[in-house]
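Quick notes on the structure that follows.
Yeah, one chain of the complex is gone here, protein chain that is, but the others are all in their spots.
Then we have chain A:
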Amino acid sequence: MVFSKKPLQFIIAALVAFFPLISIANPTGDSTHVAVEATHEVASKSHEAHGETANLSEEQKADLERKAYIKHHLMDSHDFTLFTYGGEEHPTHVGFPLPVILWDGGLHVFSSSKFEHGEAVAESNGNYYKINHHDGLVYKTDADGNFTEDAKGHVTNAKPIDFSITKNIFMILVVGLILFMVFAGLGKSYKKNGSIAKGAGRFFEPIILYIRDDIAIPNIGEKHYKKYMSFLLTIFFFIWFLNMFGLTPLGVNITGNLAITASLALITYLITTFTAKKDYWGHIFWMPGVPVPMKFILAPIELLGTIIKPFSLMIRLYANMVAGHIVLMSLIALMYTFNSPIGSPLSFFLAFVLSLLEILVALLQAYIFTMLAALYFGAAVEEHHHDEHHEAAHH
């Protein structure tokens, strides 16, 4: 192992490994504070969980808190919080604020520290904005930060378009930078070392070759695969790296965000649609080799299929990552729920095993997304030679 040779790195790795224990332990550890929560009931009217806590036992309160924590973790955030301590009453967030960029009839740019972690109303150029606790989105409010809700409990406030550098965008930029450094470095190393990879990027060369030889070429074909390679390689490493970051105690859940996976799926769909050859559309609108009435029935089904395919890509990645995060965090939370020398280590062991599984899932989901994208591209550029085949058979 390289780590053991470098004590500093080892210490940092160990420190990072202990982050989740701190960040999760504190709010629940200070569950005694919840007893005084009743006094805050009025102030936090919008926070459902708080309103109901008055009639619940301490254990139930702690459970609700854990649930809220998990839910909060799955959402995007406008500031980067590494961990929080001090309980609900005087929470101290350790992290840094990120810029908020809103489009609401004009550009509003301010620091997310104005929100005070969702507690305060932020004022910008005469408009007032507040983060809703339930969906983590920014809404336009009045000066007091009141939300209006309809009968179903949906917030009816106006929603500005939020181009903020949120936690997710920040991590995407970080991962983009890492990808750029690693692979641009790998690209340069070939020239310097006479076509032999060197440096950290070396580890990824077999993976690049695997994507080319076992994903792109068999699915797309030798003739067309080259123009899709950039997309396939980028999406594979992008998803994989983000998934891996999701497993670190940084607490980011990027590939488990529907907006992110929807964007990836949309790009896949657009590439498939705009690079599709005549045969692809022929197979959708006028399926060859079936009776004419069937052609009319198949056309809408096939057309719908082109949208369902990327839609399934979006849901698959989103659901897998969210499920992984929820299960993993629930198991970690179980340690505190059990609160016994037998149950807690057992729960820890389970969480540990599941973490290992999640590492596999992180890679697997990246592979599946890339594989299926390649498959769809392959269908788009596939060249059918029905007539030629038939003629050849007759001769």
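Just so it is clear, contacts are C-beta pairs under 8 Å (C-beta built on N, C-alpha and C of every residue); 3 or more make two chains touch, one makes a residue touch a chain; residues count from 1.
One rule holds for everything that comes next: contacts and distances are computed from a predicted model.
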| item | value |
| --- | --- |
| Per UniProt, the name of the complex member that is left out, chosen from "Cytochrome c oxidase subunit 1", "ATP synthase subunit b", "Branched-chain amino acid transport system permease protein" or "tRNA uridine 5-carboxymethylaminomethyl modification enzyme MnmG" | "ATP synthase subunit b" |
| Sole contact to the chain not displayed, among A:109, A:158 or A:209 | A:209 |
| Listed residues A:115, A:129 or A:238, member touching the removed chain | A:238 |
| Touching residue (missing chain; options A:112, A:141 or A:164) | A:164 |
| Chain not shown, touching residues in chain A | 75-76, 103, 134-137, 154, 161-164, 166, 168-169, 172-173, 176, 179-180, 183-184, 186-188, 190-191, 195-196, 205, 208-209, 212, 229-231, 233-234, 238, 257-260, 262-264, 266-267 |
